[in-house]
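Sharing a structure here in structure tokens format.
Heads up, one of the protein chains got dropped from this complex, but the rest are sitting where they should.
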Amino acid sequence: MPAGAPGRARELDDELGSQAASIILPSSREVLARVRNYLLAQNDRADGRNNVYKDLRSGTSGNVVTISLGPLFDKGPTDSHFYLTSNSRLSFGITLREANGRCSLIAYRFHLHLPEGSASSFYRFDLNPRPHDTPLREPRCHLHPGSDDMRLPCPPLSPLGVLDRIFLVIEPTLSS
Amino acid sequence: MRKLNPTAPARTAIESGLVVEGLHSSLYRTLAARADLDPGSQQLLVGGVGSGKTTELLLAEKWLQEQRQTLPLYIDISAETDLSGLNSGAVLAGFGRKLAEAFFEAGFGESLPFRQKIRLKGVQQKIRDFAFGRTELVFVPDDDFVPDDDDAPPDLDYPPDFDSDDAQYSRPGSFVTHRVPGKLNPPPFPALQRDIEAIREPLVSFICAVQSRSLDVVAILDGLDRLITPDKFWEIVHQDFRVLREMRVAVLAAAPLSVLYGTGRPVSEHFDRVHHIATLRAEPDDNSYLKSVLSHRGGTDLLEPDEVELVCSASGGVLRDLIALARDAGETAYIGGSERILSAHVETATRQLGESYLRGLGPAQFVILRRLAKERFFDAGSPASIEMLVTRRVLEYSATDFRVHPALEPLIPKPD
Partner (left out) sequence: MPDFIAEPAFEIGRRLEMRGLDSGAWSVALKPAQDPDGALEDFAMDLAAKFDVPVRQVCATGRPVGQLRADLHAPDDDTVLITGLDRFDLDHWRALDINRSGLARRGPIVLWLSAEGLTGLCRWAPNLKSFIGGSMFVVAGHGGMMTAEERQQRLEQLTAHYRMSGEEVIRRAESGALPTEPQFVEWLVLLGRGDLV
């Protein structure tokens, strides 16, 4: 292993952690409403095949709130996934801490399973709740480009920021 | 589904082609033809809330415009002013304002000699002042002033018509602004016969100018049916309507349903005709008009035939309820993720409507409703019964055929 690689990874991981901490979101109700509205708008483009109202769920324990859609693990298509026009399917979970009408990000996972024949079988955007012991292999915030074992660091994004990359960057390359 | 808007302005609905014109046996033609042929006639249009009165009045206006024999003026008094503070002269104020506006908008002023045009502009201002009030400067002398020959005249702000020779201004005092309220502005102005006389001449000026073009004026007055009680209605309109009749302005006016019953009947005797928009039939073998209303608004594209029948029945023939039920059933289906509107969705919408009619009822009203539902007995003259009619808990299909609104009937509690 090249000298300094772990150190560089740790420095980057600290930076990713700071960036995650700097993302301040509105109240959990408003985050939920905005995610819902975003998906509804995308659902209209997908010919309304998804039932966002039924599938988007929220949970709470103390001041920690989860917002989720679809299964926790993608093991195949289900009715509760969000299906895009390309036939990709999306499931996600977002965990927030709420205080004084504002939220901070604790963790998220956005799993986009791509249609048959795609160069990659899935992309998954993960934000871990805390750093890993080996940030070189598992950065705090990372993208899985089609492999559970490969994690490439990527900047933490707001939930709508991740959805923008899924719907506006990845999906257009699949639909064309 | 947006065409199924039960509260869309009637004018918009007519212009969008959403209205079935022959719905009430073309009542609007009867109204308009009488007004056209008989200047100075006065007709009332009564019907329950949501029965389509405004639509008929607007169709009458449209018909009269097409005949080109009259200058029809549709005025919704309730949109002009606070009806709850309405007083004698307010109807004339609203009418006068509209008359003057319509006169100049039609370009009638262009062909007048310049002096006459300016005079009419001045008359228009008088009408505006009558309607909305005016501000005037009033000289208020100091009460404790003792005149002294050596006193110089006070330094004052002078009104435009100030005459320095006028003796009243030789004492100290000041001009204060004084607001004279108008008929269309709160607070209510006391009803004075003299007050109405003040507007007569300005109105006559415009009416004569219109008549010189071989046109008669027809006043189509909406909103007065909201006054609910016949005595309130009469208190407000009788002086104004008398003046309009004297000026040979035909009147078509919406009036409260209560003028047909009990103590309201004497009011209706002051009018040449009282037209009643009865509730439309809603039985499956007699609901073609209701279906045509739904069809015009795309309702029959959204609903299957069975659901159309259910909606028609549940509405009891009340047009606004018919449109709302179709819309609400569609919303319930969509929110529930259903691809079609099913009977269950219509039933949900019907229950919602029924609950809304149930609220606010007490034991005395339940007695009336149960008796009507079971025995077909209904004393239309009693105040409590009239209230049931006005609030659409009871629907009138003819002078002798009254029924409990079908959405409400299943929800009436059983007697203890």
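By letter and in written order, the chains are A and B; residue numbering begins at 1 in each of them.
Definition applied: a residue touches a chain if its C-beta (ideal position, glycine included) is under 8 Å from a C-beta of that chain, and two chains touch if they have at least 3 such contacts.
In this text the structure is predicted, and so the values were computed from the model without any measurement.
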In the full complex, displayed partners of the excluded chain = A, B
Contacting the left-out chain in the complete assembly, out of A:22, A:63, A:121 or A:147 = A:63
With the missing chain put back, which residues of subunit B would touch it? List them for me.
-> 1-2, 5-9, 49-50, 76, 78-84, 186, 222-223, 226-228, 320-321, 324-325, 327-328, 330-331, 334-335, 348-357, 359-361, 390-392
Mind listing the subunit A residues that contact the chain we can't see here?
-> 27, 29-30, 32-34, 36-37, 53, 56-66, 68, 71-73, 93, 95, 97, 106-109, 126-132, 138
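By our rule, only the chains that are shown with their structure count from here on.
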Whole-Å distance, C-alpha centre of subunit A to that of subunit B, is 58
